[in-house]
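All protein chains of the complex are present and in place, except for one that has been dropped.
Labels A, B and C are assigned to the chains in the order they are written; within every chain, residues are numbered from 1.
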Amino acid sequence: MNLNEWIFIGLFFALGWALPATPIVLGKILAPKRPNQVKQQTYECGVEMVGSPWTQFRAQYYIFALVFLVFDVELVFLFPWALAYNQLGLFALFEMTVFIFLLVVALVYTWRKGALRWS
Amino acid sequence: MVPLWMYLVVAAALFSTGLFGVLARRNAIAILMSIELMLNAVNINLVAFWRYNTPLDLSGQAFAVFVFVVAAAEVAVGLALIISIYRKRQSVIAEDVNMLKW
Amino acid sequence: MELTAESIVFLIMSAITLGGGLLVVSARNLFHAGLYLMVSLLGVAGLFVLLSAPFLAGVQVVVYIGAIAILIILAIMLTPSVTQLPAIFNRQWAFNLALAAFFFVLLVSVVSPIMGELGVDAWNADFTQKNPADVPADSIVNLGKDLVDPDKYMLPFEVASVLLMAALIGAVLLVSPDKAKADEGGED
Partner (left out) sequence: MTGLLQDIGFSRDLAVLIAKAAGVIVVAVFGLLWTLLGIWLERKWAARFQDRVGPNRVGPFGLIQTVADTVKILLKEDIMNKGVDRWVFNLAPILAVLAVTLIWAVVPFSAAWIGTDLNIGVFYLLAVGALGTVAVIMAGWSSNNKYALLSAYRAVAQLVSYEVPMVLALLVPVLLSGSMSTQEIVRQQHIWYVFAAPLTVLLFLISGQAEIGRGPFDLLEAESELVSGFHIEYSGMKFGMFYVAEFLHAFTVGVLTAILFLGGWRGPFAEDVAILGFFYLMIKSLFAYWVLVWVRMTLPRVRIDHLLDFNWKFLVPVGLANLLIVALVWKAIPGTDQISSFGDAVVPTLALLLVNVAMFLVIGALLADRGRRERARIEARVAGADLPVETVAGAGD
């Protein structure tokens, strides 16, 4: 494999920071800086902050991330499969259908359980 | 290229770091993160051995992909357990979870 | 080790990986630990690229950073009271540190060429090799073929799907609020 292709990505990572960072630093230099207590209050629609932002949130968000995680891992398998698809037989399609079917079973279970429901 | 043993040393260091985290951290999520580090060390080893010993056969890569699957499943269930326990006890300290101890 | 471009990149990536890893286990703030975990995982992805496995590097970023680490960070955000603990390590941490260090020394002594120089060759393996054969350009295509090949990884492949299904169902069961229990008063 040619590592040269990846040098570009590596350099992009190394240099890409500079482009958005430059205007921010420039802004730091040019802009006025006069902080005061009131200005630095956390914004809460004009009233003073009530309690800490760390109140309990619903675990619903976690379930969506969870379903995503499982799908994401499965999709990783789909990429080499799709890439090699032209050189594979019909059996490969069948296998992938089984694979996806099992995934859909899990999704349907989650759905039926009502875990995908927001209310 | 870089000799094989250097990759193995890096993996060993990462594994030991993770091991220390698993043994010493109190927070259950931190323990889970340390386990991820250990799994990653395993993956480095798998891919490095594949690259240096059998680059024509893809067993090492395939194995690494399955490690990803196991890691994902482990994290999904592990975090679900932690969140579930947190809901009941308002704590994720591993030592506090002693329901099965006597 | 002579300093070629490749070895420099290797050193940088190793430093990122190990530095990130050390920060993960030592960070006081758990959210930061999660971010450091991402850094460390990115370093591992870099090592994969160096090892001519760009697909795995991609998988590493997509699955580990894009899904697993995000899930972990989400869990950290959902269990807020513990982002700042008075003590992050348990009481036996010194002993554990010694144990991990001992383990590291043990591993290094096995894999590094020191053993060979001492004349011990118990593993019958050569860890000092430097010039393996090139990886064929279509290795990802071959990976796709192998994964669905009945003679190779077809079974693990389908079992992986079953495992993920089970994990999803189990995790959803654990997390989704149990209505029947909540009605009874929701004791442990």
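Here, a contact is a pair of C-beta atoms (placed from the backbone, for glycine too) under 8 Å apart; a residue touches a chain by one contact, two chains touch by 3 or more.
Since the model is a prediction, treat every value here as computed from it, not as a measurement.
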Contact partners of the omitted chain among those displayed are A, C
Touching the hidden chain, out of C:F10, C:F55, C:F127 or C:F157, is C:F55
Those residues of chain A that touch the unshown chain are 1, 4-9, 11-13, 15-17, 19-21, 23-24, 26-28, 30-35, 39-45, 53-55, 57, 60-61, 64-65, 67-68, 71-72, 75, 78-79, 82-87, 90, 93, 96-97, 100, 103-104, 107, 111, 114, 116-119
Residue positions on chain C contacting the omitted chain are 5, 29, 31-32, 35, 38, 54-55, 57-59, 61-62, 65-67, 69-70, 73-74, 77, 137, 140
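Here, only the chains that are shown with their structure count from here on.
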Among line, ring, star, complete and other, the chain touch graph is complete
More Cb-Cb contact pairs, comparing B-C against A-C, go to B-C
Averaging C-alpha coordinates per chain, one finds the centres of chain B and chain C separated by a number of Å equal to 5
Where chain C touches two or more other chains simultaneously, the residues are 6, 50, 52, 55, 59, 63, 67-68, 71, 75, 78, 81, 134-135, 142-143, 147, 160, 164, 167-168, 171-172, 175
Chain A residues touching 2+ other chains are 59, 62, 66, 69-70, 72-73, 76-77
Within the complex, chain A is touched by chain B residues 65, 68-69, 72, 75-76, 79-80, 83, 87
Residue set of chain A touching chain C in the complex reads 1, 3, 6, 10, 54, 56-57, 59, 61-63, 65-70, 72-74, 76-77, 79-85, 87-88, 91-92, 95-96, 98-99, 102-103, 105-107, 109-110, 113-115
Note: in the complex, chain B contacts chain C through residues 1-10, 12-21, 23-27, 29-30, 32-34, 36-37, 40, 43-44, 47-48, 50-53, 55-56, 58, 61-62, 64-66, 68-77, 79-84, 86, 88, 90-95, 99
